[in-house]
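A short write-up of the structure that comes next.
All protein chains but one are shown in place.
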Amino acid sequence: MAVLLDENARVIVQGITGREGSFHTKLMLEYGTKIVAGVTPGKGGQTVHGVPVYDTMEEAVKEHPEANTSIIFVPARFAPDAVYEAVDAGMKLVVVITEHIPVHETLKFVNYAKQKGTVIIGPNCPGIISPGKAKVGIMPGATFKPGPVGIISRSGTLTYEIGYALSKEGIGQSTVIGIGGDPIIGLSFTEAMEYFEKDPETKALVLVGEIGGDMEERAAKMIEEGKFTKPVVAFIAGRTAPPGKRMGHAGAIIMMGTGTYKGKVEALEKAGVKVAKTPFEIPELIKEVI
Amino acid sequence: MAVLLDENARVIVQGITGREGSFHTKLMLEYGTKIVAGVTPGKGGQTVHGVPVYDTMEEAVKEHPEANTSIIFVPARFAPDAVYEAVDAGMKLVVVITEHIPVHETLKFVNYAKQKGTVIIGPNCPGIISPGKAKVGIMPGATFKPGPVGIISRSGTLTYEIGYALSKEGIGQSTVIGIGGDPIIGLSFTEAMEYFEKDPETKALVLVGEIGGDMEERAAKMIEEGKFTKPVVAFIAGRTAPPGKRMGHAGAIIMMGTGTYKGKVEALEKAGVKVAKTPFEIPELIKEVI
Amino acid sequence: MKLFEYEAKHILSQKGVKIPRSVLIAPGDDPLAKMEEAGLKPPVVVKAQVLVAGRGKAGGIKMAKTEEDVKNIVNELFNKPIKGIVPKLLLIEEAIPHETELYAAIVLDRSERKPVILASKYGGMDIEEISREKPESIVRQHVDPFIGLKGYQARLIGKKIGLSGKALASFAKFLTALYEAFTEYDAELAESNPLALVGDEVIPLDARMIVDDNSLYRHPEIAKERLEESGEYTEWEIKARKMGLGFVELDGEIGIIGNGAGLTMTTMDLVYEFGGKPANFLDIGGGASAELVKKAVSFLIEYPKAKKIFINIFGGITRGDEVAKGIVKALEELGDVSKPIVIRLAGTKAEEGKKILEEAGIAAFTDPIEAVKKVIEM
Partner (left out) sequence: MKLFEYEAKHILSQKGVKIPRSVLIAPGDDPLAKMEEAGLKPPVVVKAQVLVAGRGKAGGIKMAKTEEDVKNIVNELFNKPIKGIVPKLLLIEEAIPHETELYAAIVLDRSERKPVILASKYGGMDIEEISREKPESIVRQHVDPFIGLKGYQARLIGKKIGLSGKALASFAKFLTALYEAFTEYDAELAESNPLALVGDEVIPLDARMIVDDNSLYRHPEIAKERLEESGEYTEWEIKARKMGLGFVELDGEIGIIGNGAGLTMTTMDLVYEFGGKPANFLDIGGGASAELVKKAVSFLIEYPKAKKIFINIFGGITRGDEVAKGIVKALEELGDVSKPIVIRLAGTKAEEGKKILEEAGIAAFTDPIEAVKKVIEM
């Protein structure tokens, strides 16, 4: 088993004919992901790496009714529309890679998807991988190996770093989710944790947080309240970042005195979580708990 | 039993301090309706016919947590806001008496209430009465008597006329619903019929329709498909109204060739419904079926 | 309220829709000078700005190939009633050569409680004709009122009516603008028919909008009643509307007042049923004051088609006493009224009302059948 994504995923790539869409379609196919269709308005009838392209999700789903997952590489101005199209076409999981989407647009489509029962990962995220089963994202597949550890991460590149460090030590992963760095995102730490809690294959969890926001504190609270019962190891990026400065597009920023490194680490440690000082300590800490 | 409204209704009157709100609060109280509170912004602390008035629904519900139903007499410009307030305060049933509400506003609050599981009756309607149990509306209570016949009506005054005719012949009513005459309304014929279908006390149903729209045709289809199984008698107003002319505010208008008297009667008769030529034939037709 | 073609087009143009180049002409204007100012040259289309249905077939739209044509047609249209209405304005538009005419509209779907887009590749005919002749060509798409028309939906509709490439993109952009106009102006209907396909671009050759009367207060820029221009109303209907009465003129001889549209229509139906013919529909609505009732009664007394008057009231929010007071006042003020009046009063405060009528020497019925028989035999 795995969470949200396994070998039964049948994937549509929205924005498949673009540079990134096409490149990552190839990598996902090579990884073994079952991509059944692509969608780009006006490009219907083409194929990309052997995948048939349609003008609309409606047509794609009509020809490939088994499709249940989509990944979006559409530029920011058109990405919200692509999300609505995916949700309305009945996708159960939609991964939004696109960055720079206006935050009020994200606010709306995230609430819309929730009403319709679709899980959104992202936007501005690397996606999701269940090693050995399927990859719906842009992470380097070879970095991850099948195994018992779940990873939920606010940071893209750092996820690869940590997955790589674990894999090198022979510790594989059940599912790895990069939830995205924007202020408003579809799937939060705690929501993702609910899935991992129910997954018998996952024996431990790595949380990769960042300064800013209060998702790490909420995760700590969930653990403290006994709603997440598996061992957790965490890493928080931005220990040495100065307050009030925005670090990158992602919006890792400490505002109004909340979201500090110290506050997050204290909350997590109080909940019994071991917090690594560098990403490279994580394999050792994981070995201690499983 | 009865549908949507019975002796367990605990009612809040929104716009209680206005002329109509106050007048009908008195009549509803006299009928025996349990009115627990009224709401008018800025008038909190007063009482109207012994009913305590609050500034907000939140306060009213805090003091009267048993409240489950509201009736709205607020002027058209403020009525949509009152509906949201009622829905957000957890009312299960909201009766909107107000007329002249902009149709795009109604469109939104009707969809919103549906999402939240609140039943809206109206707008621009006379309300609902379960004779002998409770009245949440502006119909003359004495016109209706307890008994086995349900009434669903698009027309206010005509409902009283028909209730009166039935009562005079000794045929009482389980629940009478005036669903309102606006183009967009909360509770439709078919939705109301679902409630009556499940109500063991209701032995037969009177549908009071009008020209325009296709609600009567949809009711006929529901009956034909066996989804409503009790005997139905109908009356359709506007047999002699010329097409293309708008008859009153209510929007009884025949447009685009649909919604004609003939079309409605044919659909209903095809479904086995007896259609009365005048409202005064209804008691005889009802006697034939129960 | 119906908007004029030029108003609807102006709204669409503000939403970024390309519309035909045009100029508006009032009586007395020099059409050729105005055209020159607007950079227009024949061939042009001259269109009477009237709100009646079937304007084209009634001769309200003419092609002018020469300047001479323009002068003649302008002169003709300003002097020729279209279904009884003489236009106050003409719209002169560049003639746009095109091969394909599409249909696009947005209306409210009462059952779904959602706006619905209707589109067809067979424009030019009206939607009833399309429904009859090419029903399978009509594409329907509901819109979530909280989200609005999504881009993908607009493209999907365009695709389903056979468009592709740049024409599809242009159509989708048009629909988005039409939807914006529909919501921003609280419309019950927003329509373009025909919507011409010119090369890769759609251009609305005609545009219609009906704004919800209950929303007019939010649109002061368009909120002046254009009763006379509309062609929807007769002289007496216009007079009634200006007085705030919901009145429809009919062809019989029995003047009718009722409270509530349903009861008033039923009163008409009853009169027919027993062999009479209604002269009108007049609904005093819910909760009418004595003042309003007085106005309605006085109006019917003056209205020549009504030889007798039948007032049918079943009180709910309307109170019998108020109705009675209004009737008594009307008769008092008008003095010697020769038209027979039959009153039926039931429901809220009916007894009080009857007492008032009795005191004024007016008899009232409780049973509507008795009342209707009485008025017919009088």
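Should a chain be cited, it is by its letter among A, B and C, assigned in written order, with residues numbered from 1 in that chain.
Throughout what follows, contacts are C-beta pairs under 8 Å (C-beta built on N, C-alpha and C of every residue); 3 or more make two chains touch, one makes a residue touch a chain.
Owing to the predicted nature of the structure, the values given are computational and were not obtained by experimental measurement.
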Exercise for review: Name every displayed chain that the left-out chain is in contact with.
Suggested key: A, B, C
Exercise for review: Quick one: say which of A:131, A:181, A:231 or A:263 touches the chain that got left out.
Suggested key: A:181
Study note, to complete from the structure: Touching the hidden chain, out of B:42, B:117 or B:200, is B:42
**Study point:** Residue, one of A:208, A:232, A:271 or A:285, that touches the chain absent here
**Key:** A:208
Check your understanding: Which is it among A:58, A:85, A:99 or A:199 that touches the chain not included here?
Key -> A:99
Revision key, fill the gap. Residues of subunit A touching the missing chain are 20, 24, 76-77, 97, 99-104, 107-108, 110-112, 114, 126, 138-140, 143, 153-161, 164, 181, 183-184, 188, 208, 210-211, 213-215, 218, 235, 237-242, 244-250, 252, 256-257, 277-280
Practice item. With the missing chain put back, which residues of subunit B would touch it? List them for me. Key: 41-42, 55-58, 78, 81-82, 84-85, 88, 108, 112
Exercise for review: Go through subunit C and note every residue touching the omitted chain.
Suggested key: 146-147
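Methods note: only the chains that are shown with their structure count from here on.
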Exercise for review: Show which chains lie in contact with subunit A and also with subunit C.
Suggested key: none
Review point. If you average the CA atoms of subunit B and of subunit C, how many Å lie between those two points?
Key: 27
Study note, to complete from the structure: subunit A touches at least 2 other chains through residues none
